[in-house]
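Only a single protein chain was left out; the remaining protein chains are all shown in position.
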Amino acid sequence: MGFVFYLISAFAVGGALAAVLLKNLVHAALALTVAFLGLAVLFLRLDAQFAGFAQILVYVGAVAILVVFAILLTKGSEVPKEGVFSKTWLAGLAIAAAVFAVLAWAIVQAAPSLPNQAEVPAVTVNDIGNALMSRYVLPLEIIAVLLTAALLGAVIVAMHEKERAKQ
Amino acid sequence: MTTTPLAAYLIVAALIFAVGLAGALTRRNAIMVLIGIELMLNAANLNLIAFWRYGPHPELLNGMMFAIFSIAVAAAEAAVGLGLVISIYRHAKTSDLEQMNRMKG
Partner (left out) sequence: MIGRLDQIFVLLKHWLLGYLPESWQTPVGVIISVACIVGLYPALFAVTTVLERKGVGRIQNRLGPNRVGPYGILQPMADGIKSLTKEDIVPTSADAVVHFLAPIILVVTVFMGFAVLPMGRNMVLVDMDAGLLFYFAMGASTELSVFMAGWSSRNKYSLLGAMRAVAQMISYEVALLLSSVVVVMMSGSLSLVKIVEAQNHYSYGLPHWFIFTPWGCAAFIMYAIAGTAETNRSPFDLPEGESELVAGYHTEYSGFKFALFFLGEYVAMFSISALGSTLFLGGWMAPVSWLQVVPSWIWFFGKLFVSMCVFIWLRGTLPRLRQDQLMNFAWKFVLPMCLLNLFVAGLWRFMGEGWLRWVVCSAILILAYVSIGREGMRRKKFGPRNYRYAE
């Protein structure tokens, strides 16, 4: 396993840890962006160019900015008085550690029998487009409806209630 | 140049998933919980793409399509979730989850 893989994984995992541990919310959101970038580079290493660039475009370009806007609109930049971790943080940490232990054990047990095809898949964006329109057209249409519903729902949920204020 | 084995990518994905889970379970602010959820979704995407690359028949594009749809769904869910957080903040004047422990509005 090369040095490059370790470096990129360090960025991704380090960014994730910083995103979860930092007290300042905006710093945490920026660390989350670093984690997203690290994951996008891992996708590129796995020869999934479309997924990698889509990850940057959607996550770094939209979701990270959404998170930052939400932090600003809910005045999250002030550090709360009682600290940033809840009272039951130990239980949460223990559960997460247990989940990781189970997953890691499963992976290490299965490591010899995992598939390991070495040659690069010859996948072009043209193939992805064809697949989206032929084999995956139903999920594509459902995603379109889902995104429309999410758009309308988010606008309605977050809209100011104008009528009540006047009465 | 030896290629990285599949198990390495899976361990990284499991690590990011565990970190995201810890964040979603231990932080007080609602937005940090959403950040944890996004990390978990990303870790699952990495898992999908790793299996797509190293598995048999990558030309069928199963894993890549799944990951792309997962990215779209995660973005939609983040938008609605953050809209909810903003709306609750407007009502309860706080985004602290410890203080929102009753159903009475």
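Here the chain labels run A and B in written order, and each chain numbers its own residues starting at 1.
Operating definition for what follows: a residue touches a chain if its C-beta (ideal position, glycine included) is under 8 Å from a C-beta of that chain, and two chains touch if they have at least 3 such contacts.
In this text, all values refer to a predicted model and were calculated from it rather than measured experimentally.
Just so you know, the chain we are not showing touches A across the whole complex. The chain omitted from view is touched by exactly one of A:A12, A:A28 or A:V68, namely A:V68.
Only one of the listed residues, A:V4, A:V108 or A:V125, touches the absent chain: A:V125. In the full complex, the hidden chain is touched by chain A at residues 26-27, 30, 33, 49-50, 53-54, 56-57, 60-62, 64-65, 68-69, 72, 124-126.
The criterion applied here is as follows: only the chains that are shown with their structure count from here on.
One finds 5 Å separating the Cα centroids of chain A and chain B. Chain contact summary for the complex, chain A toward chain B: residues 1-2, 5, 9, 12-13, 16-17, 19-20, 25, 28-29, 32, 35-36, 39, 42-43, 45-48, 50-51, 54-55, 58-59, 62-63, 66-67, 69-71, 73-76, 80, 82-89, 91-93, 95-97, 99-100, 103-104, 107-108, 110-111, 114-118, 121-123, 127-128, 131-132, 136, 139, 143, 146-147, 150-151, 153-155, 157-158, 160.
By the touch rule above, chain B contacts chain A in their complex via residues 1-12, 14-23, 25-29, 31-32, 34-36, 38-39, 42, 45-46, 49-50, 52-56, 58-59, 61, 64-65, 67-69, 71-80, 82-87, 89-90, 95-98.
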